[in-house]
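There's a structure below that I have some questions on.
As you look at this complex, bear in mind that one protein chain is not there, while each of the others sits in place.
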Amino acid sequence: MVSPHTVSRRALHPNGPTLSRLVWGAWRARDAAALAEPQGLVRMIETCLEHGITSFDHADIYGQYQVEALFGDALRLDPALKGRMEIVTKCDIALVSSARPGNRVKHYDTSAAHIRASVERSLAALGVERIDVLLLHRPDPLMDADEVARTLEILVAEGKIAHAGVSNHTVEQMRLLASRLPFPLVTNQIELSVLHTEPLESGILDHLQAERIAPMIWSPLGGGRLFASPPEGALGRTMAELCEKYSLAGPGPLAIAWLLRLPVRPVPVLGTTSLSRIGELAAADAVEMERQDWFALLEAARGRAVP
Amino acid sequence: MVSPHTVSRRALHPNGPTLSRLVWGAWRARDAAALAEPQGLVRMIETCLEHGITSFDHADIYGQYQVEALFGDALRLDPALKGRMEIVTKCDIALVSSARPGNRVKHYDTSAAHIRASVERSLAALGVERIDVLLLHRPDPLMDADEVARTLEILVAEGKIAHAGVSNHTVEQMRLLASRLPFPLVTNQIELSVLHTEPLESGILDHLQAERIAPMIWSPLGGGRLFASPPEGALGRTMAELCEKYSLAGPGPLAIAWLLRLPVRPVPVLGTTSLSRIGELAAADAVEMERQDWFALLEAARGRAVP
Partner (left out) sequence: MVSPHTVSRRALHPNGPTLSRLVWGAWRARDAAALAEPQGLVRMIETCLEHGITSFDHADIYGQYQVEALFGDALRLDPALKGRMEIVTKCDIALVSSARPGNRVKHYDTSAAHIRASVERSLAALGVERIDVLLLHRPDPLMDADEVARTLEILVAEGKIAHAGVSNHTVEQMRLLASRLPFPLVTNQIELSVLHTEPLESGILDHLQAERIAPMIWSPLGGGRLFASPPEGALGRTMAELCEKYSLAGPGPLAIAWLLRLPVRPVPVLGTTSLSRIGELAAADAVEMERQDWFALLEAARGRAVP
C-alpha cells in the first residue's frame, strides 16, 4: 500500500500564519456518532494529522455552542496533539439556543464585550493558550470598525489570538475593517464550489488576490451535495472522466482539486465526519488540474460555456 | 409637563459641518395647508428649533421649484431665525415644470453653469448668504468630475457654500468625485429605513463608515408608510412591543431610533408636516436601542432572520 498523500502548507498572507492546504472543519462533529465522544474525535484528529491536515476550523456556535468543548476534551485526552495543530475559530453570531438563554433573536454582535467574552470562552473550551486565527463570522450591520479594530489589537497584544480575519465579508466590508487595523486581515472564509461559483464574479476573489490574502472556503463540496447524490447528466459524465484521469476517488476530491487550481490559493475546509474520506480528499492536493479540465468542469456545472 | 427632548448634534465628517441629529426636510412644505403660508412655516421652524432640530433640508426642485422661496419668505418674517439654523440644499435635477419652460425632458445637469445658477437661485430664494451643505441630488451620467470639482471649489472660495456632498450616489460615484476634490465630501443623502434595507448590503454604508462620512437619510419612515398604515402581523407586533419598551409614540419614532443605532451615525431627514409629530420623532434621539431589539425589528421587517 502506498503511503498517504501529505497535503502541502501555505501562508494565508505574507504576514499571516501558515496553515495546511486543507483544513478540517469541526462544524458537524457532534452530528456524527463516531465523533461525538472525545476518543472518536482523537481518531479523526490523528487521521487528519497523518495526512498533513494540521489546521482545524471552529466557531463558538458550532453544535449549539458545544463543539469547541468537545474538541477540547479530545485534546485533553492527548495533550501532545495541541502542539501539532493550528486553530481557527469565529465569533459574532448569536443563536437562539438553550445554551444562551439571553438570546431572544438570532443576531450578530461585534461589540468589544462580546468579542472578548467569546474568545475567552473559546480558549477555555478548547483548552488552548492562543487562537491562531480569529474570524468575524458574519458582517454585522452594527459593527463599529474602530471598536472592533481596537478589540482585535488588544487580543493580539495579550497573545490570546495570533491573527484576525473575516468570513462572508464583501469587498467594501473588508476595506472598512482593514482601514482601521494596524495589521492585515489574513483571510476571508467564503462559500465557493463548483456548485456555487458566484464569487468568481462578485469581485471578492479579485480583491483577495490583489491584497495577497488567501480565502478559506466553506462548503467546498456544495454542502455535501456532491457526496450525497453524485451529479447526473453532463456534470456527472465530466466528473467521472476527470476522476479517472486524475486518479481521484470521486466528485468530492475532484471538487477540491478544482478549487485548489484557483490563483488566489484557497484553503478549503473539509466538513466530512468520515475517517475514510480524509485520505480521498487529501489526494486532491497532489493534482495539478489542467486549465481546460477546470473550464470543462465549470461549463458542465453551469450548463453553459463561458461567454 | 416635561420639557421636550432636545436632539443632540453631530459632525457629518471630521472636517465637516455640525448638524442637529435630526433634520427637518422641506420637501412637502407646500403640500400642507398649514405650511404653505410663511407664518405657518415660521411656526414649524420654531417648533423644530425648540426641539434642537436646527438643520433644514432643501432642494431647488422641491414643490415645483417653489419651496426654497416659501422658506425664504418665512425667514424674512423673522430674520433672527437665520442665525440659528444650518441649510442643506441640492442641485442637478431638472424637472419638466412650468417654472422651467426650457426643460423638455427630466434630466440631470452637473455643468458648471447649471450648478452655479442653481446655487445663486437658492441663495436668493432662501435669502441667506451661504448654503451650509450643497448636495448633488442624483448621479449624473454626464458628470465631468473635473468640471464639478472646480465649480464646487470656486463656490466654497466665494463663500457661497460651506461644504459639498452628494445624494443617491454609489461607492464608485463617490470615489470618482472625491478623487478630484481638495476637500472631503461631507455626506451622501441616501434612502434607508427598516422598510428599505438594501444599503445594508450594497457597500455604501461600509464605504461611508470607512471614510468617516455620516449619511443623511431620506424616507427614514419608508415614505411615510409607517405613519399612513401601521404595519400589521409580526412587524406590527414587534413595533408595538418596542414602542412600549422605549416609551415612543409609534412606529415613526421607533423607525428613527432604529436608524440612529447604526454605527455610521446617520442623520435622518424628517418629512413630516405636522407640528405635533416633531416632538414624538425628536424623542427617538434619546433612545439607545438594544442590539437584540435592532435585529428583532430587522427580522420582523424582512420576514426572515439574518443568515
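Brief remarks follow.
Note that the chains take the letters A and B in the order they are written out, and that residue 1 is the start of every chain.
Rule of thumb we're sticking to: a residue touches a chain if its C-beta (ideal position, glycine included) is under 8 Å from a C-beta of that chain, and two chains touch if they have at least 3 such contacts.
Nothing here was measured: the structure is a model prediction, and the numbers come from that model.
Across the entire complex, the residue among B:34, B:77, B:117 or B:145 in touch with the chain not shown is B:145. From the options B:37, B:50, B:73 or B:109, the residue with contact to the unseen chain in the full assembly is B:109. In the full complex, chain B touches the omitted chain through residues 103-109, 111, 138, 141-145, 168, 170-173, 175-176, 179. Not every partner is drawn; the one left out touches chain A at residues 171, 200-201, 203-207, 209-210, 261-263, 291-292, 294-296, 298-299, 305-307.
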